[in-house]
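Below, a portion of the complex is reproduced, with chain positions unchanged.
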Amino acid sequence: MDVNATIQDLKKQMDDLKQSDEKNQLAMVVFSGDLDKLLAAFIIATGAVAMGLEVVMFFTFWATAALRKKKFKARGKDFFGKMFGFMLPKGVGKVKLSKMNMGGMGTAMMKKLMKKKNIQSLQQMIDLAAELEVKIHICEMSMDLMGFNRDEMIDYPHRDFVGVASFLEVAGNSKIQLFI
Amino acid sequence: MDVNATIQDLKKQMDDLKQSDEKNQLAMVVFSGDLDKLLAAFIIATGAVAMGLEVVMFFTFWATAALRKKKFKARGKDFFGKMFGFMLPKGVGKVKLSKMNMGGMGTAMMKKLMKKKNIQSLQQMIDLAAELEVKIHICEMSMDLMGFNRDEMIDYPHRDFVGVASFLEVAGNSKIQLFI
């Protein structure tokens, strides 16, 4: 056996293996626009940063509506864009529970209860996520479909507009992946 | 130190580690039978192939109904089988949005909008997935439960009928796992 050559070969294999190893990262698809699921997503995201993970949240479909500004007068939207703009919740203040909404009463009750129990509101969690450098990637295709434009989205500091390829690249290098 | 023996041992450990390493593969449980979630599943699946991943979609529960043929006259079904056959959507053309369906109006609007924005329909995405060799594994227990038989399912070229053990084996060897 040629010891030196074998050792060189082992070294190379080791480097390859390390390269393919996953990063200390969490990738999350946030698909749902419901208050309860958005809360779960941000609790997991901020908790993960506290544990030393990097976090990328990929907002798509209904969830994109929750990232809209509270007040925004869109101009020049076509019929569908106006419809979606009107019918989907305008930002985190307007999202509802997936169950027991009961015409808004259940959602209002849940918000009151969270306050009472000292659990942060969704808005406060987003602010915390921003501070903790959680990345929010927004699916461009979903925005296009629903007629949302970039100016309409909240000014989150670690925000990006991406496609599905970007999510898959992040997910492939992540230790944990979730679809919420 | 016996150099040769140590090197042999390192080689063995390296091989073991490589064996346990995950494949460049994505495993997806598709549980939901809603149009929006099915679209998300196929967008992720076809996008993943484009990035060099192998993809296995495991269709279970409500999602199995979406894989039924448009026209199929089932014979010899029992009462429950007939009920489910009648009540669940018959194929991709009949699935509905999880939100804002509004008696079918929202779903129709979304389909029209996708066409306008040049986004492929669910049927076109399935055709693309077939071309890209995305594997579709259908949960046999779900089919049994809902009284669907194999002939009733679409003739997808990379189709298989499996149990949960098969999914778990695929998932355990995959880089990315999602439950949609």
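First chain written, first letter: the chains are A and B, and each begins at residue 1.
Definition applied: a contact is a pair of C-beta atoms (placed from the backbone, for glycine too) under 8 Å apart; a residue touches a chain by one contact, two chains touch by 3 or more.
What you are looking at is a predicted structure, and each value in this text was computed from that prediction instead of being measured.
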| item | value |
| --- | --- |
| Total identical subunits in the assembly as filed, 2 in place | 3 |
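Just so we're on the same page, only the chains that are shown with their structure count from here on.
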| item | value |
| --- | --- |
| Mean-CA-position distance for chain B and chain A (Å) | 23 |
| Chain B partner contacts - residues on chain A that touch it in the complex | 1, 3, 6-7, 10, 13-14, 17, 20, 22, 29, 31, 33, 60-62, 80, 83, 87-88, 141, 144-145, 163-165, 167-169, 171-172, 177-179 |
| Complex interface listing, chain B residues touching chain A | 3-4, 7, 10-11, 14, 17-18, 21, 24, 26, 36-37, 40, 43-44, 47-48, 50-51, 53, 99-100, 109-110, 112-114, 116-117, 119, 175-180 |
